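A quick write-up on the structure given underneath.
Of the protein chains in this complex, one is absent; all others appear in place.
Right, chain A next:
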Amino acid sequence: MQTHLPLQGGGLKEGVLSFALIQASHTHRRVTAGKNGPVVSVFDFPKDEKLVSKRKRNLKTAMTWRSPLALVRDALRGQRAREKELRNLVSNLPYEGLEKRKQPNRFFPSNAIKTTKYTPLFFIPMNLFEQFHRLANIYFVGLAILNFIPVVNAFQPEVALIPICVILFLTALKDAWEDFRRYQSDRKLNNTPCYIYSRKEKQFLERRWKDVRVGDFVRVVCNEIVPADLLLLHTADPKGVCHIETSNLDGETNLKQRRVVSGLCISIPDFEPESFNSIVVCEKPNNNLNHFKCYVEKPDKEKVGAGIESLLLRGCTVRNTDHAVGFVVYAGHETKSMLNNGGPRYKRSKLERKLNIDVFFCVILLFTMCFIGALGHFVWLLARPGVPPYLVPDTNGHLDSPSLASFYMFFTMIILLQILIPISLYVSIELVKIGQIFFITNDSDLYDEETDSRMQCKALNITEDLGQIEYIFSDKTGTLTENKMVFRRCSIMGAEYPHKENAIRLAVLDEPESEEEVIFDQSPRPRQMSWSLDAEDANPVGKPPRGSQRRSSVAVHTQTDVAFSSPLETEVIPDKRLLQQISRAESCSSRKTDPYLDFFLALAICNTVVVSMATAQRRRTSVSPRSSQISGSVDTLSNLVKKAGNLLSSCQLTSKRNRSLSEEAVIQCVKMEKTVDTNRHQTCSLHPPSQGARPSAASDDLCYEAESPDEAALVHAARAYGFTLLARSPDSVTVRLPSGEDLEFELLDTLTFDSNRKRMSVLVRHPITRELVLYTKGADYAIMELLGTPYAEHLRGGQKNIAADTQYHLDCYAKDGLRTLCISKKVVTDKVYESWLVDRKKALAAIDNREELLMNTAVQLETNLTLLGATGIEDRLQESVPDTIVALREAGIHVWVLTGDKPETAVNIGYACRLLEEEDLVINMSSKNKVTCTSILDCTLEEVRRHMADPRNVDTTPNISLVIDGETLTMALSPDLQNRFVDLAKRCRSVLCCRVTPLQKSSVVKVVREKLKVMTLAVGDGANDVNMIQAADVGIGISGQEGMQAVMASDFALSRFKHLKKLLLVHGHWCYTRLANMIIYFFYKNVAYVNLLFWYQFFCGFTGTTMIDYWLMIFFNLFFTSAPPIMFGIMDKDVSAEMLLGVPELYRTGQGKGEYNFLTFWISILDAFYQSLVCFFIPYLAYQDSDIDIFTFGTPLNTISLFTILLHLSIEIKSWTIVHWIIMLGSVALYFIVTLAYSAICVTCNPPSNPYWIFQSQMADPMFYLICIISTVVALLPRYTFHVLRNSVAPSPLIQAKHLDRMDPTTRDQWIQEWRSFRGGRPVRRSKLDTPSSSTLEAPDYYPEPLSVSDAMGDDLTLNAVTVNFQRPVQT
């Protein structure tokens, strides 16, 4: 036993002093979900002593007898320990091998997890309890119980239990299966291997995840998943850094740095867990992934703080770190990732809400019918003059009074007519939705090759909402665009560098793959050749563009996992002019302060990019779930070979045509390769590439892990100019200059980005000048207002000029659709820094409003900046975005784009993605104060109304679009202006909101959704879209570059924006029409069938008699007529996918009220009444005055109903596949087989019906067939005729489309064209997004200033309703 017992914690001390018979309780304690809190199970408190003594015998270790009271005390103590605000944890090692009750950390749950809901033993009661939370089940059980009351029962009590039992059984089966799946995955996780330190063995031993306990030391190696929340104590990295990837938790794929708790353990090569004798004091577990409060108290009472930066979270993956050792602070259900695990989403679709109203109508109908029944019985009883022999008195020979009998009859009727409330409908809807989701997720058109991901349905019950969308709110970046940032242009010191060659490269990249092949293999265009050569000369790192080009088309798999490093972004072809400037600056005497160098240094330094090695990345992809191992490595290999070849050929050319730069660059290139190469060998030797390929591969070895793609693009741009970011550690940044010199900057502080400041800064000490330099980059308006004294006046004109020139360039960039950033610098004197540092430290140490204080210190320092320049980054539109938007708009959907970008950028993207059209009337709203905002709204609204009311404009009215900025939007959304804004917005075809915050996004969605009562869909890809996605009726997440938060919050997850088109237009439409028609049919079916019983009541004195055997009635609903509607709901296809995509207008049928509305519901109910009347009265009249007996009479009724109900469905079914035929014919066959068999077997069973031989005798009677035929025909004739006439006289668009569908493809396309032009729709131009040519900068006037309606409204009024169209120049 260890002599040192660190027992400072009060709770712990008590725990040790009163070891009771805890062993017993612990061995029997189940580890239940953390949320359940303390577990005081029956085993903890054995009442009978026998049990205790028996257990004592079993447990050899139990030495002393402990009273049950002690057990309770211990359990309570455990609860107290778990609920305390601060926990004291000590190492388990000194207690290793001891029995459980001596373990100091025994109160905390182990790492085994259990997410199952049920246990095998208690499955039935627990599942029943769960199921009775549903109102429908209670209704059913209530009815069954009612049936047990003799005075009101309608059927045999036992038989009445069948339906509810079947439903409960099926649901239980489903739940059990789901729970079993969870159990399996739990087991898999719990048995994942990991390494725990053992004192006995003096090393880390392989154990299972479930063996990990709080207080253990766990070692994790590279690419391993962290088993529990670990306080990082040691890593293989000498600086104590460990990289983790949190994509399992929040989906972010960039690496995050975690640091060893400072000053705690000596990072000697081998960490000795046994020497750890401190106490870890940490807070109670919570679900905040970004906060963790903890300190470590050393034996000498020194306290060392630690936060989230030292915590490895369960579920993260260790990257780029050979191994790390951590101390388990939270395990199992107490880990942050488990606490974050929410349940599945449950949303209620619009259709279901409507459905519930109609179910309510059904209840009213049921009660009305029951009331009629009760009243009828009352009247019938009164009409008997005496006591007829058929009236059955009760046991005492006494008859109930008519009023009492009719009161009882009311309940009997409820039992009799119960299926009027379509309980089975809910089960059927669930089944249908499962089928629909199966088809959606299995659509290969929604499959994304690049990420190997299918469409995911997260919310299982709102598929039909996809067919009713009226408003789409879309994020721009990452949703409409690729969010793959490409460096396009920059402006330094007021001079513009357009990077023409780069633009051409991008334009070529835009071409389809096949063309690319042609261009690069045959190289017919000399111009392309020259730029590629230039690039080769200029690029000191020696990157071969051609090889990379190939890679873009081949090596898709390997690239996907590397954050923001597709060749598109990584490769920048430097501008020649700028290169010259740099080489001039390099050679110049003032090179340490040259603005050009500063600019690129800022690009390289001022970020939070983490550098990692490509080899590590490759390792990562090999285990990554998203890429295939084999094809990945094959691709990599082939790339390497190809690249090598390309490099060779280009080098030859280079030597021939080496004309631009000094030879120095080439030498550097070689030198660089060498160093990097050796680097790589040291770090990792997993995939030694072939010797020939290595030199070219070396250049790829640096990988940048950036939080945002913009940062990565800038770092890559800097690298293209020779400023290579080599390494970043918490307190230093290393940059290689074009001269090959490595500069290591001491990183003093990083003022991180926040949305208020809209900028970030790094404070470094320049290694040569020893100056303190602050580099700031941020949004143009956030930087411009902070500019101070002119910089380097001796070089150029005043700062003012530079600022003005830069601003002009920035405006041009914005109009070109580029994202702009300003780069600035400031030299901070040591004195200023020291005084600032005091504030900063105060802020850092603060507990209350720390964030605010930190921001203040940042603002304090970011003043008097010197402008260096600006950058323009392109975010390219995703594939077929314009197409998709046009199609969605033609489908009658209003598309809103909400973006944080500048209005100019946004408008430009708007045109590019055809959200705005050239002939559109674009209203531009922006105002600074509320008064003007109000008047603008009023004016615009008035103008729009007038415009629309004008009869001259009826045919020529252009579509109206609205552009509004964030500030104005806030005012417009204020309660008093809301209505006017919404009124205006609903007249606009598209709305573009710029510079909006995440909160505004969601409030826009909420306002539109609530005010206009429309179905809304929000689509986004980033964390900033989560609010919006959750606010909308349907939230769609794009799994793009920015992690998975959006996807996790969403109902459906797509990989590309273009998939939205098929998802909505085809699947949405199908799901909606299928489900709507299925539900209508279901109501019809139940009413039609139940009414047969109701009509019979008029002929049996309203006594609740059934003329159909009860078993057959149950079978009728359960087997004979259940599969066809479900199949109908899953598989019916009113119009083909091609038509739906070709004619988006067809989508409109589902919008607004859609196909399932008040009218269609009641028409189907009326039809059901009519059909049931026919089905009842034709046999009635045919058998009138005959000797037919009751169940023989019921047989044709049942058969007629079956045929009517099934044939009714076949009128509704739009397309018959083999599945339809099998199920329909199968249902009929099943009916005959089951009924015949039942009638043949049941001799004395199921009184009173005794269906023995009835069906057989009926089937031998020709009258049976004659009656069946005519009844079915008469019942269906009206509906059939109605369908035929409607289809012929006034065909709906869907019917017309179906007609076109039947033609052969060529004539069909012709007809579609003709039809569309006839309907006034312009033919869809399948235009590709034109890449703006660089010449636009010279002609920046295509975006005209908006014309003011009235200047008298004040200076800050910059709005207006513009009647002159904004013309976008036709680009070639």
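FYI, a contact is a pair of C-beta atoms (placed from the backbone, for glycine too) under 8 Å apart; a residue touches a chain by one contact, two chains touch by 3 or more; residues count from 1.
Keep this in mind: contacts and distances are computed from a predicted model.
You can't see one chain of this complex, but its UniProt record names it "Cell cycle control protein", from the set "ATP synthase subunit gamma", "Cell cycle control protein", "Small ribosomal subunit protein mS40" or "Exosome complex component RRP41". From the options A:286, A:729, A:1250 or A:1292, the residue with contact to the unseen chain in the full assembly is A:1250.
For the options A:290, A:395 or A:1306, the residue in contact with the chain missing from this view is A:395. Contact with the chain that does not appear here is found for just one residue of A:855, A:1182 or A:1236, A:1182.
Touching the chain that is not shown, out of A:1012, A:1100, A:1114 or A:1173: A:1100 (per the contact rule at the top). Counting the whole complex, the residues of chain A in touch with the unshown chain are 115, 154, 182, 185-186, 188-189, 192, 225, 248-249, 314-315, 337-338, 340-341, 383-397, 412, 438-439, 441-444, 447, 449, 452-454, 623, 625-626, 628-631, 1048, 1099-1101, 1103-1105, 1107, 1131, 1133, 1137, 1178, 1180-1190, 1192-1194, 1211, 1214-1220, 1243-1244, 1247-1248, 1250, 1252-1253, 1257, 1261-1263, 1266-1267, 1270, 1273-1274, 1277, 1280-1281, 1283-1285, 1287-1289, 1291, 1298-1299, 1301-1303, 1311.
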